[in-house]
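Missing here: one protein chain of the complex. Every other protein chain is in place.
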Amino acid sequence: MWTLFIMMVALSAIMSAALPGKFLRLLNFQSMFSQFPEFGLLSIAMMVAMISGGIDLSVVAITNLTGVVSALILTRMIPAGMAGPQAFIIMALAVVTAIVISGLCGLLNGVVISKFGVPPILATLGTQGLFLGIAIAITEGHGISTFPEKFLFIGSGMVGGIPMPFIIFVGVAVLIFLFMNKTKLGLSIYMVGSNPTVSRFAGIDNDNVLIKTYVVTGLLAGLSSVVMISRVNSMRPGYGAAYLLQAILVVILGGVDPYGGFGSVLGVTMGIIILQVLQSGFNILSFSPFFKKFIWGMMLLVVMVINFFVAKYQQRAKKLGTQPVESVPSPGE
Amino acid sequence: MKLFDAVKTYDYRSLLKHNETFVFFVLLGFSIVVTIINPSFLSIENLFDLAKSSAGMAILAIGVFIVLLSGGIDVSFTAVAISAQYIAVKTLIILGIDNLALAFLISCSVGIALGSINAFLISIFRLPTLITTLGTLSVFHGGLLEFVGSTPFYSGQIPDCFKSFGLAQVFTLVREDGTKFGLSLYVLIILGIVVVTWIILRYTMLGRGIYAIGGNREAAERAGFNITRIQFFIYCYVGFLAGIMAIMHLAMIRYATPTLSIVGTELSVIAAVVLGGARITGGSGSILGTLLGVALIVALQKNLVLMGLSSYWHQFLVGLIIIVGVSITYYQSLRRSQQRVVFTEEL
Partner (left out) sequence: MNENLLEIRNVSKAYVGVQALDKVDMTIRKGEIHCLVGENGSGKSTLIKVVAGVVRQDEGEIIINEKLYRYLHAIDSIREGVQIIYQDLSLFPNLTLAENISLNQEIERSRKVINWKDIKEIARHALDEIGEDLDLDERVENISVASKQLVAISRALTQDAKLIIMDEPTSSLTRDEISRLFNVITDLQKRGISTLFVSHKLSEVFEIAERVSILRDGKMVGTFNTEDLDNDRLVYLMTGKKVESTIYKFDEKKKKAPLVEVRNLSKSRNFKNISFSVQEGEIVGITGLLGSGRSELALALFGMFPADSGEILLEGKSVSIENTQDAINAGIGYLPEDRLNQGLFIEHSITRNIIVTILEKLLNKFGFISAKKREELVHKWVNRLKVKTPNVESPAQSLSGGNQQRLVLAKWLATNPRVFILDGPTIGVDIASKATIHQIVRGLAENGMGIIIISDEIPEVLQNCNRVLVMAKGKIIHEVKDVTSVTEDEVFSIMSRKEAYEAV
């Protein structure tokens, strides 16, 4: 955890030093903090799924689908120049619809994974196609744009100089932190991810927990899509495809165990910040999107290789002062 | 007589247990429905055409199948394919050489090289296969576009060797009006790959090792299988196949757009393999099943319009098929493992 913190601070320092005058500008910070929330929410969604012992490859597809539907509501149901309260109701409707649809998507994931026993990789790979496919079919590949100005406040407005999306993100991060650490369901997610057999014997209803996990993941993706469309003022199926890899990168960087059972909101948040700082730096340096794609991939691989060495070192250290556990004979250790 | 006896005594009930049977019947049913709507579906010409267009996916699917057999998953194969393709064609154009053999050589070498990177990460560092190949997908594709180039090559720039390869046929038939059509050479290539793969899987220690790793990795190590060597083979083989597919693909469509083509079709290929009965946990599946899965996906793709759906629904349908297909398969296993049956008859 501390290494992450150090990394975060060090990176910011390097960036400020290497790009004098450009990095430390308020404008830069404001743009960073308004961009990362939509991505940050997706990362937290990925974190929750991974802690439960699975993965959700459909998060971006869910944002596409909910974004598209909300966008349709916003554009088709609000003729230009519609007066205040009416427009407001429709905007609220758009947000509610996003929540409902994303929740349903998550529900589908959860049911397929728990009730049908399909491994999460496969299930979310399939639903990814399903959700994205619906989005493509509805829009026939085109984007939908231009939303009412008031609506854009969610994504582009500011409260006291702090970008609105950032406030949303912080609020959600705190909520999820409390959820994962202080509620029964949250702790159960850790347990199911750690060892489903033991959790069954402990009275946890694994199916129930898994379904709720993926519903939460879906909802977070839905929230992310609301932020997305209000910031970018449009939605097109396929938007944010790069986010999937980045979310996985951030989550692994943040210390979440890909096999389940371990991870923290704080770690992931620091990972998000590190990524955003890098992203920002890359933008200032005008890296091409191809190069960025290359770098994110490399980073993911490097982080995992580092984790491999760290784990190896830790294994040796763990043997200190413990007796070999032989209560149930363990073959071939 | 022997054949007749064999047919008579064959354990048909056991066929029902096989996933391949289901896929076959779905495919059959689908074909019947489509033929009713459009009788030309079952024409020889159309079938030849279907065979040619599915060859590329089939080759990739076989590679993915082998990875799945070993208990892993590889999503980077599309990036490997496009890299192999682009590097080969760009080299040929720059050097001004018009030689198919060289194209294949370059393409397959790139494929094997990239595959070996996957193999290295997965076997030496024991990294989880999904996340690793997600990473290499980005690295390969991003790296290709950034360091090799992203400018497309269009029909006019593509060397002729590709065009003639794409049009090559095993034999030609003549229609009533004098025009010709034929069975593409691609079918022979695919057949060759199927046979070679089948021989490797069935008749070599390497092949059995792949099954062994997928079945029980630790036992495979103890038995003396060289896990690293086998994994290197697997991922390099995928790369090799991707290299072959890359040239075939280029020859067929006659333009190379590294930003847009091949990458993005991972889902369809994996869907085909999984539908064909391969387990994501490893150890089981068959080449036949994989081919049937590919046939189904491609048939769907080609006949969407016929069924009254715009091609925009393709992605959705593939996703839907996967979900329904795997739900059924995995649910059956789930039920079986949940029933703690102590006594075989009622008490």
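Labels A and B are assigned to the chains in the order they are written; within every chain, residues are numbered from 1.
The rule we apply is simple: a residue touches a chain if its C-beta (ideal position, glycine included) is under 8 Å from a C-beta of that chain, and two chains touch if they have at least 3 such contacts.
Bear in mind the structure is a predicted one, so any value in this text is a computation, not a measurement.
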item	value
Hidden-chain contact residue, picked from the options B:I37, B:V196 or B:A223	B:A223
Residue touching the undisplayed chain, where the options are B:F22, B:F77, B:Y211 or B:F240	B:Y211
Hidden partner interface residues of chain A, rising order	178, 181-184, 187-188, 190-191, 194-195, 197-205, 261-262, 316, 318-333
Contact footprint on chain B, counting only the chain that is left out	202-208, 211-212, 214-216, 218-220, 222-225, 283-284, 340-347
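The definition used in the following text is that only the chains that are shown with their structure count from here on.
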item	value
Inter-centroid spacing, chain B versus chain A (mean Cα positions, whole Å)	31
Chain B-facing residues of chain A, complex	55, 112, 115-119, 121-123, 125-134, 136-137, 140-141, 244-245, 248-249, 252, 258-259, 288, 290-298, 300-301, 304-305, 308, 332
Interfacial residue positions of chain B with respect to chain A in the complex	73, 121, 125-128, 130-132, 134-143, 145-147, 150, 218, 222, 267, 270-271, 274, 280-281, 310, 312-320, 322-323, 326-327, 330-331, 333-334
